[in-house]
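Below you will find the structure I want to go over with you.
Missing here is one protein chain; the remaining ones are kept as they sit in the complex.
A and B are the chain letters, set down in written order, and residue numbers restart from 1 in every chain.
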Amino acid sequence: MFAEHLSSQFDDKVLSAQSSFRAIMDATARPGRIHRIAPTAEAPAPMMRATAALAQALFDHDTPIWLDATMRGNGDAGRWLRFHTGAPLTSDAGQAEFALIGDVAALPALETFALGSSEYPDRSTALVVQIRSFNDGPAFELKGPGIDGSIVAQADAGLSDLFEQLAANARTFPRGIDVVLVADDAILAIPRSTRLRAMEG
Amino acid sequence: MYVAVKGGERAIENAHRMLTHERRGDRDIPELSLDQISGQLSLGVDRVMVEGSLYDRNLAALAIKQARGDLIEAIFLVRAFRATLPRFGASEPVDTSVMQVRRRVSSTFKEIPGGQILGPTFDYTHRLLDPQLAEISDPDALETAEPLAGVTPRVTDILGRDGLIEPSPQTEPGASVGDITRDPLDFPADRDLRLQNLSRADEGFLLALGYSTQRGYGRNHPFAGEIRFGDVDVEFMAEDAGFVVPLGAIALTECQMVNQFKGSATEAPCFTRGYGLAFGQSERKAMSMALVDRALRARELGEEAIAPAQDEEFVMSHSDNVQATGFVEHLKLPHYVDFQSELGLLRKLRAEFAELTTADKQIQEAAE
Partner (left out) sequence: MTAPVYNFAYLDEQTKRMIRRAILKAIAIPGYQVPFASREMPMPYGWGTGGVQVTAAILGPTDTLKVIDQGSDDTTNAISIRKFFAKTAGVSTTTSTADATVIQTRHRIPEAALSEGQVLVYQVPIPEPLRFLEPRETETRRMHALSEYGLMHVKLYEDIARFGHIATSYAYPVKVNGRYVMDPSPTPKFDNPKMDNCAALQLFGAGREKRIYAIPPYTTVVSLDFEDHPFARYRHEAPCALCGADDSYLDEIVTDDRGGRMFVCSDTDYCETRQASGHRGSERAAPHKKDHAHG
């Protein structure tokens, strides 16, 4: 009875948005663990495949997006986002629901983004930060909700103070920003509840 | 031997079959058509459209039929359907001054430009049951005339020309319109959101609150400046095409209450407004809404907010009959797990109480 009224087939977009979201949800619920997102569409450089899939799963008319200079690039990424998600682009990082960071070295101070208020800590920006890889670079120990004891993660984010900033971010809890690191089709989340410590060596 | 009760699924199916049967009623009596409901129970259809927030007479009539005449259930059906519809945008503001008026009364002036038009109303009917209606009624056809064209000036606009009433808030072109069905509410809420909430609010709830303001719980001395009912055009700005597209006409009831004046050291005293707007001919709803709208402006107008009708969080959180009926009626769902927890605690407290009183008695007896 109901079945006839269901759209003829559950189209690929609906199902891939669901599977991308589950990967992002699992990553956020289990910080420090690497999850893979099945790529959904070819995205223009410098946007990585997982960034594009995340955008398609979460962005729409209601989510202003801020792009860093690298992401703005020649305008292709912005046009792709407008066309595929309908999300408005904003030049005001403090108004952004999501911010896409293509060059971690040029990451602005986190206070530039919305950190939420004490009453509404959810009114904050989520950062999608593209890095080189999860196999090289400095190692960090992560602790907090979602982590059974502690977990060590590695991230090659080039020359940046990202992790120092994230360690400070955890101290403003419940205000703060949430971060998803992206390398190609892999993601790793560091929500504001995660405490970070650089490993020796 | 104890057997756990199973078969809930069959019970549900059977219950719904019985419901279908009861809905149809006596099969020797002709079944109601949607046209009959829409045409002859039209005020019920109007209410379902207003509180269901969906202007569709056919769907509202279908909902009333499906709900066996339970209007809150019908409103719920319409709301649940509405929630699945995509939102394209907001229409241009409708202009009620060019309404094709079918009824229009003002209590504040004897004569008004455009005239007082009684139209189809229960007012001044003597509420005597009409036995003739028990049979097939065949009223005489009405004479028709050309509709009046042009502007019917609003009474508040007439007052406004002399500055006797506060100006109607100006719409800012391009300003986004709030939508309580798409965004979570937080308090304090702006008037656009309050009016949306009141427009969907349960008619009985608003009626009682409006009445309470008249009896002194947040009194604001209202006059029914004007109540008008008729048809207005709805237009939509098509961004792509770059021009305004007419979508059709809808029937609306508008009520403008004129309320006690205010003033300050810097501002001359003037009347204030309470506003009500509802789909169809929904006069009681529009009037109650206008009273409560004015009451909820207490904060903005610097009045002390002490009465329930002036308490925006109280009014807005309890006005929605779909929410209210769901939560009241959810009490019939099983709660035996929590109840067991309460039972356990109560037994323990009673046992301890009994122990204490026995001990007290023993001490007392020993002392004697």
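Keep in mind that, in the parts below, a residue touches a chain if its C-beta (ideal position, glycine included) is under 8 Å from a C-beta of that chain, and two chains touch if they have at least 3 such contacts.
All values derive from a computational prediction rather than experimental measurement.
When the whole complex is considered, the residue among B:237, B:343 or B:359 that touches the unshown chain is B:343. Chain A meets the missing chain through residues 2-7, 10, 13-15, 17-19, 21-22, 24-26, 28-30, 57-63, 97, 117-122, 124, 126, 144-149, 173-174, 178, 191-193.
Although one chain is not displayed, chain B still touches it through residues 1-9, 11-12, 58-59, 62, 76, 79-84, 86, 181-188, 313, 317, 322-323, 325-330, 333-338, 340-345, 348-349, 352.
Everything below uses one rule, namely that only the chains that are shown with their structure count from here on.
Centroids built from CA atoms put chain B at 42 Å from chain A.
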